[in-house]
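One structure, as structure tokens, below. Some questions next.
What you see is the complex with one protein chain gone and the rest in place.
After this line comes chain A, so read on.
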Amino acid sequence: MDSRRAPRTVIDPKVRQVGFVTPGAPPPVRSQFVPPDASSSPPRAPDFTSPGNSLSPVMIPPARHASAEGIPSLARASAPVPVPSTAPNPPSPLRRDGALIPIGSYNPSECLLGTSPMRSPSSRMDGSEFSEDMSMASSSWLGRGSSAKATAASLPGTGAEMMAAGKVGGNVVVPAKSSLTTASVVKTLPGLSDKGDVSFVEVHNEAAGVPKSLKQKTSKADRRALQEAQRAAKAAAREAGGGKPSGGTVPTNAGKGEVGKSSQKKDGTSVSGTNIAPEKKVSDRPLEKERKKDVPHPRMQFDDQHRVDKAKKRAVVNQSEARNRVELFRHLPQYVHGTQLPDLESKFFQLDHMHPSVYKVGLQYLAGNITGGNARCIAMLLAFREAIKDYSTPPEKALVRDLTAKVSNYVSFLIECRPLSISMGNAIKFLKSRIAKLPHTLSESEAKSILESDIDRFINEKILLAEKVIVRHAVEKIRNGDVLLTYGCSSVVEMLLLYAHESKKQFRVVVVDSRPKLEGKALLHRLVSKGLNCTYTHINAISYIMHEVTRVFLGASSVLSNGTVYSRVGTACIAMVAHAFHVPVLICCEAYKFHERVQLDSICSNELGDPDVISTVPGRKDLDHLDNWAENENLQLLNLTYDATPSDYVSVIVTDYGLLPPTRKLEIAISSITTEVKISGRAGKDKDTIGDFDFQV
């Protein structure tokens, strides 16, 4: 069942043994594995060595107590810190290494989740903040084991809810599990937080101190994390000092309906309120500029009230408050109803800066008329093309700058209508880089025509042609007599099936579908009308139908650099069942949808759909038990749009560059695919790539 996952853990130590061990000697304790861990996280290094070496036996029992609460989930995230403290015996250096081994045999990249992969400036800011908080929290555990639980519980309470997803405390883990089901009941946290506030403040004061002293040159993400932490600390200190704990504690009772809503507002205003304005200005000034530049950030954390309020002020679309948010998914943009469509339509004449074609596409996104990764991307690009066509540079402005700003404006409008897909993000990146690279000597009309042809070429080469190439590659994997299974409605898979049918292959198709979108019906209709032999079933029957299937073809919204496939919700389920039945899973994905991000679960980044559509079944009046679900504060509905399929369950990814294995090293392929050199022909690079072949030892 887990045949793909197992060998790695087994093989890694073997390689090391055979390669570097002198024959007769016993295998070394894997001390060489420790230094990279410790050195890769400089701020944590002192924390790590001091408890490991000088931990007195007296201090161990409390640490152990803490570990019973939260270590299991923490150990995954930040390996080296908590583990020594779990050792019940007085630790010797050898013993410490021994304790590390199970974690070392984990995939190191997963272990360092919080540190190295997320440290890159382009990554999300809360990644680094997360790791810092982790180290702080754990260091406080070692110091004050008894209050550790309170600290962990208070973290989400004071404006740090965003971290609840990967959170430490045992208290938080429980709701995390339950909220994965569609209708979940969130346990309100016990009122520990006011007690924990004091320790929390200390923790954050440390957080403010440590990175400053350790490294002067901090990255943008680090600085932002630092600001975030300071602000939270100040807010907490004020509340603790002023005896006004309500602002900090109430939001922990997540999803309390109207109460929750009002309290969130209160929280937001109190944080950005006037009484702390002076000190806030001092700390936030460098930040303000950054924010203006990339607001609203496509990956904004929507449980950060402060920022949400700011974004709301700028927003074109009237953002109504979502009710009964699901705890784990509070950081995502909440689904706002399509009822604002008329509202937005009426605003059309006020939004003079918005090009009508962009406006139209935005409304179509909002209304759900355009769905599917490629269709959305093409619609967006065509709208931008129109906008560029009608564009004229205002006096005393440079085309390059003004147009970039304009495009950013359009993009933020589109984001308000519906969160961007990764493919759209890549297309926007492409367009912006094209604009930025325009030579200044060009006249306006020339520049515009260049951009228009660039957009056309992107659509043709990267999307339409890529689809055709993928079909050519994938069709070779269809044999006569095959039974092909597909899920949802992927445009590439549809093309593939029709092409295979046209080339006279004999096969049968199983279309698997799921509520609430039932996208498969449209696909089924088109396939059947072309004369294909089809079976239609719902995802509930997947384990039954998988017996007869020989190939699974799936589309993808994106493929991430660790091979994770980000796709319509339900894809992971299909892939896992297929894997269990030893049926090859082929993912068809154009190379422009690849992204260098790494994602391990479906929680950090996702899109929320309309919760109403899962509570009601059209045509079934007898099933309307959940009619007034919003009034029940113990009930939240979760309608996820995407999920992440681990690469272990994927046999091959079919791209326009051929068939690629879904391994961790995909980024090499991605970087070579997305570079401009490849787009404009590769004459320049050839010698280098060929030169690699001359490699001799």
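Here is the rule we use: a contact is a pair of C-beta atoms (placed from the backbone, for glycine too) under 8 Å apart; a residue touches a chain by one contact, two chains touch by 3 or more; residues count from 1.
Rule of thumb we're sticking to: contacts and distances are computed from a predicted model.
Per its UniProt entry, the chain excluded from the display bears the name "Translation initiation factor eIF2B subunit alpha", taken from "Cytochrome b-c1 complex subunit 2, mitochondrial", "Geranylgeranyl transferase type-2 subunit beta", "Trafficking protein particle complex subunit" or "Translation initiation factor eIF2B subunit alpha". Considering the full assembly, A:Lys477 is the residue among A:Lys310, A:Arg330, A:Arg385 or A:Lys477 that touches the omitted chain.
Of the candidate positions A:His331, A:Arg418, A:Lys462 or A:Arg551, contact with the hidden chain is made by A:Arg551. Although one chain is not displayed, its contacts with chain A can still be listed: residues 3-4, 6-7, 10-11, 14-15, 18-19, 21, 23-24, 477, 479, 551, 584, 586, 651-652, 657-661, 663-665, 668-669, 672, 682-684, 686-687, 689-690, 692-697.
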